[in-house]
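Heads up: the structure comes next, in structure tokens.
A single protein chain has been omitted from the complex, and every remaining protein chain is retained in its original position.
Now for subunit A:
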């Protein structure tokens, strides 16, 4: 079998084609990939959702619970209790209520050692278990609610706790449960949920010694699925199904369909990304609407931050979604807890019918509306087109590095000459310096990744700065230092060596993006769209196009990961506060950027979110490599 790089085999044509059309090929692949991605929102490129799992039997059962009255009563009591504990969870009341329903009730304590300071936070979760009366307690379903005290900035969830209690009351009386049902009320938003899940499974997801999840005094079997409730009022106008989890993981599509189906069945308006389905005749405006929904999902998923407590379950192989119910704003119909209760009941009844974990339907998908999906087989090709340009560029420049030898061979002749030339060629690469450059840039990446603790201790000891400031300034310093790297080594290098660095960096970026795409497609897509065109334009310095190189410098500085992050957060702030003057947006934006940095570092430490790690340990070193390529001085030998 001939190698692709061996010009004597029949593949010479392809190589010639690639060499000749490299620029155009990369350009059209990039543009084609982007257009294809945009077209994914067209009905031709996606499919209607359907149920793959037979066991679910969605909506066949008669709903027996009528939760409105009892939920109202629980809600009134809870409101009174919440006033007594304005910034704490009313444990005694919750425990008493669970106990009155004859559930197995337990408390769970957890502690957070704040990584940047000598400080501890504690919290408690309350949970009650309805044991399966005729089952073996080897499997469980979770219904959970994050408790939010009155002082919380987030929307209130007291009605969902009322619904949870009312549903528990109804479940307790039924005899058809094949799985235990765990009713869980967590504190401190995602922290409590993460701690509870870690304690349930006996693992630590983030760094050791930060989130001390303790132990559970009572447990059930393996958790099959979870429904997280965030209902903001006793009357609901629409229910939003939230799916995006930690690191962009998604729940099985069957569970999402089940929820959407049951919501529609009860006549409640269903939304995805807070956008209801529209029924427009005009195909273009329909596409535009669905495309925006799709983009909204991609942006949300790309951050890798869960949109609700459901997102933390996915790591443990548990399918989970959040049902967020919104009160009416303006006109429109609204429904009571009678209907919402029926939605929850029928979802849990269907989950009860499950015989094995969700495994039939898609785990990788994108949703352009509530009832259509784009499977992984459909959305991967455009991304591969976009990223593929980098491989083609790397391949073409690798061939060019060899090519000089081939041309010589054509003019002169025999075989001995070629091998000599090729050997010469290999000797010309300064492997040691290239390897050390690549190694050093990665070492820098890893050390920056683990530097935030150092930054904060320096910042707080020397200048008494708060955490976010010390981290922010630390990152600014490292950014500036990385930008100046090429200027410490002003030693001129051979053009071929620089080109090889460029080849290696292109391949590494492309490979990383494809690997990331397997976990979090959206992150890979957005990163590829931002980085690929500029990375394609980078090549070792030639004497001519100096104007263009100046532009390249500016662009590549703008693409420094920290700069990109700052710009994005700034843009997001601008979107959120549209009317404000520029200065105040700038100040707010910087403040938000500081927080964003701290949060991404902390997320990586507590939850094991790898967004920060991948950005700093892989993307940044490659940025440095490309930056070196742009700035390297070329020694032109005769």
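Definition applied: a contact is a pair of C-beta atoms (placed from the backbone, for glycine too) under 8 Å apart; a residue touches a chain by one contact, two chains touch by 3 or more; residues count from 1.
Everything that follows uses one rule, which is that contacts and distances are computed from a predicted model.
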"Ubiquitin carboxyl-terminal hydrolase", "MSF1-domain-containing protein", "Protein kinase domain-containing protein" or "GPI-anchor transamidase" - which is the UniProt name of the missing chain = "GPI-anchor transamidase"
Of A:18, A:42 or A:178, the residue touching the omitted chain is A:178
Of A:65, A:78, A:132 or A:227, the one touching the omitted chain in the full complex = A:132
Which residues does subunit A use to touch the chain missing from this display?
-> 54-55, 57, 60-62, 132-135, 174-178, 349, 352-353, 355
